[in-house]
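With one protein chain withheld, the remaining protein chains of the complex are depicted in position.
Letters A, B and C mark the chains in the order given here, with residues in each chain numbered from 1 onward.
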Amino acid sequence: MMRLNRNEMASRVAQDIPDGAYVNLGIGMPTSVANYVSDDKQVIYQSENGILGVGPAPEPDKIDPDLINAGKQYVTLLKGGCYFDNAESFAMMRGGHLDIAVLGAFQVSATGDLANWATNDDKFPPAVGGAMDLAVGAKQLFVLMRHTTKTNEPKILEQCEYPLTGAGVVKRIYTDLAVIDVTDEGLRVRELYGDNTLAEVQALTAATLLPPL
Amino acid sequence: MMRLNRNEMASRVAQDIPDGAYVNLGIGMPTSVANYVSDDKQVIYQSENGILGVGPAPEPDKIDPDLINAGKQYVTLLKGGCYFDNAESFAMMRGGHLDIAVLGAFQVSATGDLANWATNDDKFPPAVGGAMDLAVGAKQLFVLMRHTTKTNEPKILEQCEYPLTGAGVVKRIYTDLAVIDVTDEGLRVRELYGDNTLAEVQALTAATLLPPL
Amino acid sequence: MINKICESLRAAVADIEDGSVVMIGGFGNSGIPMQLIEALRLHGARELTIISNNAGTAEEGIASLLRDRLVRKMVCSFPRSSGSIWFERLYEEGKIELELVPQGTLAERIRAAGAGLGGVYTPTGYGTRLAEGKETKVINGKGYVLETAMPADVALIKAHRGDAWGNLIYNTAGRNFNPIMATAARITIAEVNAVVEVGELDPEHVVTPGIFVDRVVVQKVQQHDAA
Partner (left out) sequence: MINKICESLRAAVADIEDGSVVMIGGFGNSGIPMQLIEALRLHGARELTIISNNAGTAEEGIASLLRDRLVRKMVCSFPRSSGSIWFERLYEEGKIELELVPQGTLAERIRAAGAGLGGVYTPTGYGTRLAEGKETKVINGKGYVLETAMPADVALIKAHRGDAWGNLIYNTAGRNFNPIMATAARITIAEVNAVVEVGELDPEHVVTPGIFVDRVVVQKVQQHDAA
């Protein structure tokens, strides 16, 4: 089977970000999507801590310690960007103003439920951050994740086993094997990478997949 | 009986505005209170349309058509003042950040109910503006009004006859005859002007007045 | 390239449909998008619901929409400014519906729509006629009224400067309802005194981030200004 690596996965999502879009990229792999958006597109990135127009990492001698992204990495601001407080930032996220949010996930259900903030392991203190607001607020929520866990357990399930971040919120899932749309009919495969077959991908998925249209 | 004129009434309220207070003055007679606050006090006036630090009227050649107060009069901004939108302005008013609001009234009840936005005359369209927000939000609400109507009807009543602006919100009433506190025991006269007697003022009041302490 | 600058006032309002809910910024005569209102009047969409703090005075702004009978309903806090003759006339004739909303409640309902909230509990109006028929709730011993979010199809707003990304700054108290209305409509159209280059507005000073704005149109110089 063909499995995309992290960079290829990020690059695949980047293809689907349209010119002029307002986008929030979650912490981790989603953040790297920005590296693969082609230069002929102008995409405006939002960061939950109050930035619109997030630019690339600064030169080491140009770091502003206050100017970080949601992942606590130093960033810059593009010309045309601006700052605002967290109430306004989350108004932007919750109020449906972002075109696309890209988030990682532990699990996604057949009806687009998202679980990405807590496992069932109570040893560690829970943490949620802005995930629940993004999940309900963005016009389109894309999930970017490996198709299975490190131990090959499916992460796409009929029902999530982990606590939900949001119910029925995921629009599309980008994995290392395929791109899958969450539709009213169910999970519809949109694209199979390389020679991957529906049967192969289905075997690693604990929810029914519909064939590409 | 001694009856203060409009200017004297405004001046009397001005005496009770402390140094450093944040104050909102209602449209009409309350607005003129600012003219009588002594120069050794620094008082910061708020205007509901998004101004903190309202200054006096501008010279005719210095008018900024956008810079008006709640009464739609041209004003200026003091050094140290600032502008904000209506959501923040009313957050300021509703959130208990203003020390004093001074409003006019049609009627005030024995328990501090305020009626100042509508009569029982349905011919004219109703209008409420920011009165209800100020009524519930300011730390102290002072009413400045004539003791009686033009036809000598009492305006201080056991119960308001006109629709309420807010229930139990008035802290003190300044009229042309007296200053009256709204207390848990009832309406207590704080000050009688000139030789005015409690009996004289009581005769023009449709709620029981308690004598000064 | 992101370019939200719209070449003409007429083009900016061309897709506003009959029956639309239209927010219009301003307080008194401060911060009103007068030229967008005139463009809307000439465009001629009918059966409008207008959400604005006031209802216009004389023959100008919202009053001109009322005079031309384009408005089915007004939502505002203070429709009866001195000179609001057209509103008063239509109201007396029973030709217009009025939803009266306390000013701070109007601001919060607009903000709630922009922020994706369903509604807020406000103490304003509790125990008054304006809370009749509304849900109330006592929280920590204090009474509150449930006021639901108020979205719009279109917001017409007035700003001082704008750029091609839609970033806006305002002039003094002309700010008033404009920034919150910008967040609450499907389509937000800003009339500005002048357009500046992207990057010219200091990122610390931008009041309305461009994400909330769909179209920016520069004011035409008025005839008497040009003379």
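One rule holds for everything that comes next: a residue touches a chain if its C-beta (ideal position, glycine included) is under 8 Å from a C-beta of that chain, and two chains touch if they have at least 3 such contacts.
Keep in mind that this is a model prediction, so the values were computed, not measured.
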item	value
Residue among B:Q46, B:Q107 or B:N196 that touches the chain left out of view	B:Q46
Candidates B:M92, B:L144 or B:A178 - the one touching the absent chain	B:M92
From B:V13, B:M29 or B:V136, residue that would touch the chain that is not displayed	B:V136
Touching the absent chain when the full complex is considered, from A:E48, A:D99 or A:D176	A:E48
Positions on chain A contacted by the hidden chain, ascending	47-51, 64-68, 72, 77, 83-87, 89-90, 93-94, 118, 123-133, 136-137, 163-167
Residues in chain C touching the chain absent from view	108, 112, 115-123, 137, 139-140, 142, 144, 148-149, 169-170, 172, 202-205
Touch residues of chain B, complete complex, unshown partner	20, 22, 42, 44, 46, 52-53, 77, 79-84, 87-88, 90-98, 136-137
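In this section, only the chains that are shown with their structure count from here on.
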item	value
Whole-Å gap between the CA centroids of chain A and chain C	35
Whole-Å gap separating chain A and chain B, where each centre is the average of the chain's CA atoms	54
Touching two or more other chains - residue numbers and ranges from chain B	none
Junction residues of chain C, two or more chains touched	111
